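Note that one protein chain of the assembly has been removed; the remaining protein chains are unaltered in position.
So, chain A:
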Amino acid sequence: MTTTTKPATPVAAPSTRRLGPASLALRQGRLEIRQFLRSRESVVFTLGFPIIMVLIFASIFSDEIAPGVSYTQYFITGMIATGLLTVSFQNLGIWIPIERDRGVLKRYRGTPMPKWVWFAGKVIMVLVTGMVMTALLLAVSVTLFDLNLPATGTAWLTFGWVSALGITACTLCGIAISSLARTARSGSAVVTPVALVLQFISGVFFVFTNLPTWMQQVAALFPLKWMCQGLRAVFLPESFGAQEPGGSFELARVALVLGAWCVIGLVLCLTTFRWTTRRDG
């Protein structure tokens, strides 16, 4: 092999501007959404599951659980909360291990992309799918099952912050729990039982106050119960608050618990997040 003389540095590159933080995040979000929409299973499963559940349950049970409150209304609020849990916690907890196992995360780490951009892309994807899913659920429920949309600005505001805080907490916890899965396949094994158990004990399928007290107490430690309760404050009559375990919808406590889970989730993300698999250092 001959040692030819080579220029010391690469030929000067054309002056290109580095993308700003906002456009980096938006590009990443667009890419994530595109990937999500193209994997048909995840679209059907994530967006379709809550709607199918509403169609089934609301068609089977039509009793009133309190004066002026049907089981259907109660169940739909629970399914909105479940939907938010699915698009954030379950979706991320299942997909991040797959991407990590495939080496997609490792590849991103080898680029100058600031790390937060990748998280921002996931958050944008979760928020968009969460909004689409909620809108679909509301459309189905209003047309088929006589759900009333919030009538007052205050109710819409509550709807907004409960959903935002809930989806944030679940997103952070989803990213955090993704580090528990050792391989691509185990993500769903880790996340699905957690999500399913939470749905059963948090008042999604059953009226919360009918559950055993100890179960209520366990559920009260986790976000889903408080998301359901906050959404009931939006969609059920004010009077129903008296039926809640605390004697009211306890919106302040909803905010407090969900806020606390945001902090816990963030700390777990920052301390445990892995860009590579365990066997990969």
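Assume a residue touches a chain if its C-beta (ideal position, glycine included) is under 8 Å from a C-beta of that chain, and two chains touch if they have at least 3 such contacts; residues count from 1.
Just so we're on the same page, contacts and distances are computed from a predicted model.
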item: Protein name, per the UniProt record, of whichever chain is missing from view ("2-iminoacetate synthase ThiH", "Fe-S cluster assembly ATPase SufC", "Heme exporter protein A" or "ABC transporter"); value: "ABC transporter"
item: Residues belonging to chain A that touch the chain removed from view; value: 1, 3-4, 6-11, 13-19, 24, 27, 31, 34-35, 38-39, 102-114, 276, 281
